[in-house]
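Submitted below is the structure of interest, expressed as structure tokens.
Missing here: one protein chain of the complex. Every other protein chain is in place.
What follows is chain A.
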Amino acid sequence: MNQNLLGYLLFAIIMAYIIIKVGYKCYKNGIVFIDTLIPDDPKFGLQINRLLLVGYYLTNIGYTVFSLSQWENIATTTELIEVLSIKSGIIIIGLSVLHYINIISLTIVLKNRTIKI
């Protein structure tokens, strides 16, 4: 098999695992925050949570698939490991930045709410 094809396969498997796992964890734990912010309408909160999950999937899968188009040619196994780790490292760090922005904005929203009431 071509090294590039092998790389695409491994990359897709790793990124799918990470994206699905992180999305599921945020979905499970984020519902608590949304319920705190919108206490009287749990159905509306659930819908917002689901929309947020869809947005997350679209952003991440879109960027992952897009970054596949910019790989250079891979000749050896060493290059395969390097390219694989750097490409997934960039996406994982990007994910973590988005995640921290989310946590910070949640904290700000929660704080504003307590001050207003």
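Please note the rule applied: a contact is a pair of C-beta atoms (placed from the backbone, for glycine too) under 8 Å apart; a residue touches a chain by one contact, two chains touch by 3 or more; residues count from 1.
In the analysis below, contacts and distances are computed from a predicted model.
In the listed set "Integral membrane protein", "Spermidine/putrescine import ATP-binding protein PotA", "ABC transporter permease" or "Alkaline phosphatase D", the entry agreeing with the UniProt name of the missing subunit chain is "Integral membrane protein".
Within the whole complex, the absent chain has one touching residue among A:32, A:54 or A:108, and that is A:32. Summarising the interface, chain A meets the missing chain with residues 22, 25-26, 28-30, 32-33, 36, 76-78, 81-82, 85-86, 88-96, 99-100, 103, 114-115, 117.
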